[in-house]
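Left out: one protein chain. Kept in place: all the others.
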Amino acid sequence: MDQIILQILNGLDKGSAYALIALGLTLIFGTLGVVNFAHGALFMLGAFCTVTLSRILGLSKEVIDETRTDFLGNPLKVDVPYIYDWFGESAGAAIIDWAVPLSILFSIPIMIAIGVAMERGLIKHFYKRPHADQILVTFGLAIVLQEIIKYYFGANQIPAPAPDAFIGSFDFGAAIGMDPGAIIYPYWRIVYFFFAMILIAAVFAFLQFTTFGMVVRAGMADRETVGLLGINIDRRFTIMFGIAAAVAGLAGVMYTPIVSPNYHMGMDFLVISFVVVVVGGMGSLPGAVLAGFVLGILESFASMREVIEFLPGINQVVIYLAAIIILLTRPRGLLGRKGVMED
Amino acid sequence: MLGLEKKDFNLLLIVAALVVLAPVLLNPFPEGSAMAQFNAGYPDLMQRFVIFGIFAIGFNILFGLTGYLSFGHAAFLGVGSYAGMWMLKLLSINVIPAIIFSMLIAGLVSLAIGYISLRRSGIYFSILTLAFAQMAFSLAASVLTPITGGETGLQTNLNDPRILPGFLGGGSSADGNIPKPSLFGIEMTATYEISVGNWLWTLNWGYAICAVVMLIAFYISIRIFRSPFGLMLRAIKSNQHRLSYTGLNTRPYMLACFVISGMYAGLAGGLMAAMDPQVGAERMQWTASGEVVLMTILGGVGTLIGPVLGAGLIKYFENIFSKINKATLEMWFSFAPDWLEGILVSIVYPFIGKGWHLTLGLMFMAVIIFLPGGLVEGGKRIGDWVRGKRGKAANDGAEVKTPAE
Partner (left out) sequence: MSKLNITRRGALKAGAAAGGALALPTYLRADGHAGFTNAPGDSSVTLGFNVPQTGPYADEGADELRAFELAVEHLNGEGDGGMLSTFSSKALDGAGILGRKVEYVTGDTQTKPDAARASARSMIEKDGAIMVSGGSSSGVAVAVQALCQEAGIIFMAGLTHSNDTTGKDKKANGFRHFFNSYMSGAALAPILANNYGTDRKAYHLTADYNWGYTTEEAVRTSTEAMGWETVAAVKTPLAQTDFSSYVAPVLNSGADVLVLNHYGGNMVNSLTSAVQFGLRAAEANGKNFEIIVPLYSRLMAKGAGENVKGIFGSTNWHWSLPDAGSMAFTRSFGTKYGFPPSQAAHTCYVQTLLYADAVTRAGSFNPCAVAEALEDFEFDGLGNGKTLYRGEDHQCFKDVLVVKGKENPDNEFDLLEIVEVTPAAQVTYDASIFGGELGTCNPGA
């Protein structure tokens, strides 16, 4: 029982990441009709916003420490962050420690700017082009973005730990009345799950309850008519692209303590997020979220030892197997509409 | 000629000429010159050009004619390679059984996958093929290790049985070396070199065989494009619903097309195993499937020659640009004064060697932004420009989906 609850928690956690990326992907597809292969790269850029911010916070002057030596035997140059000078050592250290949560604020304007620039600079020229062309150009863009990151940050993973306050685990077992220690779960992963839920709720609320969102939804349903009503739907769609980029970026920011980022992390998520979107049903936002959690939980269960022993290799293929079964039984995914991307 | 219209026959002749002259055309720079780095006329790369050309031709029969975008085509290439490799291990080192068997097995596998995947269309079809290919890749790299050699891959070994008699390529080698894939005793690696002046041209048996197979494959693809069957496939692309309202069952046509395309991939895979006896599971990964999609789009979807050009371009970048290093750059720019050399090297350096992916990504974007129909469109524009019909080419714009072949 405890193992099953544990894997459900893991599944919700993985599912959060899938759902956030798939949500952004569906927003772009639903509003602009563009298949965005660079979406994984946006996730990666978000994660590197965190890395950049912690580098900025850690900008240092060199102080020579005569008592210690470096690897060549010269006196060691110790880096003292400028931030220590400004805020004092303990406050400075605390700010650096909180780099990941601070990156949320840092990354939103950057990601929206990147998203808007991408849409205005490149994607808008591809609305009327075939999906194949969209795939090629966004894939090219994804490669370029990740190579730029690799050029500046290297190929190795860069650790970006959570603040000290979130290190450690929550005794979930004790909280639900089971044996203490039976189910413990890391704080940061719980934070990630709630963060994802809030973000998803915010996106839905934005679309549901604001005038802006209403127009966008109307535009998703029938772009032409909305345009005829004299509403500048293009500008709103541009903003939606920025928001989708920000959602992917925030998913990346908060993911850094879970898996240390490297330039390739977007590609790792690209295929899986497309599977999630399609299994959810092309263009359906609730579908993307639902499929994200369903596939996350399935993946977690398939990696249980008992399951692998029964079906060797199932952990390697479960997501794809599930995708095939779902698509064969429900032709347009879980919550898809008829006639979207079927030809 | 050969049952082809004049225009198509001319195209076939042009392709044949290109393939035959490839060893010369691909080595335009004299040996020892600084530009020799860009020569591509060595056996391995020439073989890769034509093998991936075959792969892309086959992919284009499916994607270009029917518009069904398979995102898992590399699985058939991989299956073909494994099948061919097992023939080289079990039966004989002769490449003919390997190539035939790889086509058969790939055909069977594509029949099974196609039968299921073709129940859906559009992106749902793409994801189904992707899912099958990713499953094949993951399993081949892990639990199927006894059959596939896992991540390390499958190779020929000294103790392989090779049951056919010796003159058909059976048996292990007595001299302690693994026999090389061959055609009735002619090894695929056998190479002659011709030097004229400072130029060096390499003639390789493996390439010759690949080239012949590729020309046959290209000829068949022209015939398919021009046949009633091909017309039916184009009809499916333009409006499958209307076609089914006329009482036609499109499924058998689609399935046949899918299997033909899969067999082309299997053929390419079998040739790869025959040219270089090593099969790795990553041949089936989604990136490999994506690569053939990119080749086709880059060259020109639905055109006869485009996919071959796209395949050549991508493989050229992969193999030539990745091998340029800082020392090479310093050699190129050594004519310049030191300060200028430093600047030039630091400008170019991010795009070569470990940065070749960046160049590739930029090229994808440039081609698709400026040449909506891919390289074939570019060639057509140049042709039009030469003929002074520039105005007409300029307003073709986005609608050009199937330029004339």
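Just so it is clear, A and B label the chains in written order, and each chain counts residues from 1 on its own.
The rule we apply is simple: a residue touches a chain if its C-beta (ideal position, glycine included) is under 8 Å from a C-beta of that chain, and two chains touch if they have at least 3 such contacts.
All of these numbers come straight from a predicted model, not from anything done at the bench.
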| item | value |
| --- | --- |
| Sole residue of B:Leu21, B:Met35, B:Ala112 or B:Leu158 that reaches the chain not shown, by the stated touch rule | B:Leu158 |
| Candidate in contact with the missing chain, chosen from B:Ile96, B:Ile116, B:Ala190 or B:Ile220 | B:Ala190 |
| Hidden partner interface residues of chain A, rising order | 2-3, 6-7, 9-11, 13-14, 17, 68-72, 76, 150, 154-159, 161, 168-169, 181-182, 184-186, 188-189, 258-260, 262, 264-265, 268, 299-300, 303-305, 308, 312, 315-316 |
| Residues belonging to chain B that touch the chain removed from view | 31-32, 39, 42-45, 48, 138, 141-143, 145, 150-153, 155, 157-159, 175-178, 180, 187, 189-200, 202, 276-278, 280, 282-283, 318-319, 322-323, 325, 327, 353-354, 356-357 |
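We take it that only the chains that are shown with their structure count from here on.
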| item | value |
| --- | --- |
| Centre distance in Å when chain A and chain B are each reduced to the mean of their C-alpha atoms | 34 |
| In the complex with chain A, residue positions of chain B that touch it | 63, 67, 69, 116, 119-124, 127-128, 130-132, 134-135, 138-139, 142-144, 240, 286, 290, 293-294, 297-298, 301, 350, 355, 357-358, 360-365, 368-369, 372, 398, 401 |
| Interfacial residue positions of chain A with respect to chain B in the complex | 35, 122, 125, 128-133, 135-137, 139-144, 146-148, 151, 271, 274-275, 278-279, 282, 312-313, 316-317, 320-321, 323-324, 327-328, 331-333, 341-343 |
